[in-house]
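Apart from one protein chain that is not included, each protein chain of the complex appears where it belongs.
Right, chain A next:
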Amino acid sequence: MSDESEPLTPRASTNIDVSAGLKSIDTNIKKNPHTQESMINTSRKTETNTRLKLVRKGLVVLIPVLLIISALVGNGNYGLLSVLLIIVTTVPFFLRFERRKPQARELVIIAVMATLAALGRVVFAPVPDFKPTSAIVIIAAVAFGPEAGFLTGAVAAVASNLFLGQGPWTPWQMFCWGMIGFGAGMLSKGGSKSVLVLSIYGFLTGFAFGWVMNIWFIVAFVQPITWAAVAAAYISSFWLDFTNALSTVLFILLLAKPWLKKLNRIKVKYGLLE
């Protein structure tokens, strides 16, 4: 079977890196494709790289700047600050993906896995914190790697919140599920792919998800923040976190084997092996 997902020539593969690929308007390229294309592309490439470098530097500076502004204006309202910080933390993952100029097939695979994760969340919404989302994100990460895992989790959070209510918590959930996916991808890259390891990972991240989301809840809605209030929030969320962890394990036990088998088959069939 010919591998259609690969670019035809090596030249084409380097040329894919055009930042504004969708928007660029160039008219006089047809005349001498080889020299002119590569010329334009290198100029664009450097332009893209400097832009990305600027963004990267901006991100590094942004966190202390935000903290300083918050300390100066300081009235104990950390909700907005926390949301901004979380957004800044997730941006590099998206930028990396953006810069790589992924193939259409990669995009579609992540979209399908994110859709399934989001649908699972919406379907099980009536049962609080009982959802297959984390499990599906973990499976996607194991099958397609850490980056795909992060994107699956983050996009699933946005997409499912379109049904369950978008809000300032969306970036936090994107971060949490993204990180669950990223971690699972790293874990399976390290060689531990057994259902047992994934279940343990799922159980732990089930709790971790709730604990990170508790931080958001406390930072945004509890004032003044005292140790007693923090403890109360963590104690009262225990059963919800436990349900989340348990459901994740349950769905990993149910889904991991058959789904990974199917996904691997798809990978072989369409030549998606990295």
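General remarks:
As a working rule, a residue touches a chain if its C-beta (ideal position, glycine included) is under 8 Å from a C-beta of that chain, and two chains touch if they have at least 3 such contacts; residues count from 1.
We adopt the following convention: contacts and distances are computed from a predicted model.
Comparing "Sugar phosphate isomerase/epimerase", "SoxXA-binding protein SoxK", "ABC-type cobalt transport system, permease component CbiQ" or "Inosose dehydratase" against the UniProt entry of the hidden chain yields the protein name "ABC-type cobalt transport system, permease component CbiQ". Of the listed positions A:Val155, A:Leu198 or A:Met213, the one in contact with the omitted chain in the full complex is A:Val155.
In the full complex, the hidden chain is touched by chain A at residues 4-5, 15-16, 18, 20-26, 29, 37, 41, 73, 75, 77, 79-80, 83, 94-95, 97-98, 101-105, 107-112, 114-116, 118-119, 122, 151, 155-156, 158-159, 162-163, 165-168, 220-224, 226, 228-229, 232-233, 254-255, 258-259, 262-263, 266, 270.
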